[in-house]
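A protein chain is absent from this complex, but the other protein chains hold their places.
Moving on to chain A:
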Amino acid sequence: MSKPPVLTIAGIPQAVALSERVHWIGGLDPALRTFDIILKTANGTSYNAYMVRGNEGVAIIDTVKESFADDFFARLESVASYDEIKVIILNHLEPDHTGALPELMHRAPQAQLYISQKAQSMLKALLKQDVFAFTPVMSGDKVSLGDRTLTFFHTPYLHWPDTQCTYLVEEKTLFSGDVFGCHFCDARLFNDFVGDFRFSFEYYYAHIMRPFKDYVNKALDLIEPLLPVNTIAPAHGPLLRDQPQQYVQRYRELSRSALLNEVSAGEKTLLIFYISSYGNTRRMAEAVYEGAMAVEHVRVSLYDLEGSEIAPFVDLIEGADGLIFGTPTINGDAVKPVWDLLSSLAVVNLKSKLGGVFGSYGWSGEGVKMVEDRLRGLKLRVPIPGIRIKLIPTEEEIQVCREFGRQMAQDLLGLRQAKVIDMADLA
């Protein structure tokens, strides 16, 4: 087996060869402990950038965070001169990959910049200047370096709208951007040399890719036909040259439902979460539950928020079709356990799920409306106005709750009858 790479000679950062024509020219950030506010890392991270050499010029794929630009340029200079650079490709425009771009464009003004179709407005917003010409590319577009060809795969929302992968055809190397990446800094670089990064790989997926599972599956449809590849070269973490296909398979596994789903085809799932101080919102919840259960082909579940940690509920919500929240109003607000759950859902896709809210209140009852607004903000559909009941629900009011549950369940099945309403009558 070959030896781990040498990253520095006499204090000068050096490029690391993936092959005769491909070099890693990135930066290592072992001290980082928090990334993008939302991610912890026990092992720092790396900002991977690459140089590809063809007989008609050089391509640079991604750059690094601005504070690591010196290492990036030193490594680049160890394997190429700036006047050789014909092509600069950005797979993803987040600042940790574009921090050295302005200086690189300054040093290699002849280079043509390639970004994805969806990256155009972001490039302008990131650089706050209009000086760079660029070529937007889509899946299947190619750029030639003579005897080396780079082709693009548009993989939106992995994890920004702009993200793409670039494939070096002749060497079967996939420069995957953040896809298949992780925050794990190890100077040995290659996955057959580095320490155990399995946790980091899974953690990265859970926080960065999980909200976009549908897009991950679409991207894998583009990537899997390339297999077997020789190397997957992501923008963070180890370079995957040993069994790279197993990481593709793992992404496919992780992009399935988090929980085994016992619901049969044609059935919909409706989850009702509630919390109650004096039992009034609980009585409403039970009535909503009864009403929804009367509708066939809807699997309804009722959960008291006091009875669980948040994480299992997040898994349940990810797989559900409809969500109803029952919250009392205390001091003019919905209660903290409800907000805690509703502020923990950024890791799952909620778009177009059905939402509804109900709750008992003492004197003003703002909580229901506030949670409805939050659900709309989370991109749920909230077609049926929520139910607010002052203190103890009467039997008539309980019947209103049953009807609310029934309507929600019917809506999930698309059973609502065509209706014409005037905008002025909408809440």
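Quick notes
Following the convention adopted for this analysis, a residue touches a chain if its C-beta (ideal position, glycine included) is under 8 Å from a C-beta of that chain, and two chains touch if they have at least 3 such contacts; residues count from 1.
Basically, contacts and distances are computed from a predicted model.
Of the candidates "Ferredoxin-4", "Urease accessory protein UreF", "TRAP transporter large permease protein" or "PadR family transcriptional regulator", the chain left out of this view carries the UniProt protein name "Ferredoxin-4". Of the candidate positions A:A10, A:A31, A:A265 or A:V420, contact with the hidden chain is made by A:V420.
Touch with the chain that is not drawn comes from one residue among A:A206, A:V382, A:V400 or A:L413, which is A:V382. Seen across the whole complex, the unshown chain contacts chain A at 117-118, 120-121, 136, 138, 161, 351-352, 376, 379, 381-384, 411, 414, 416-423, 426-427.
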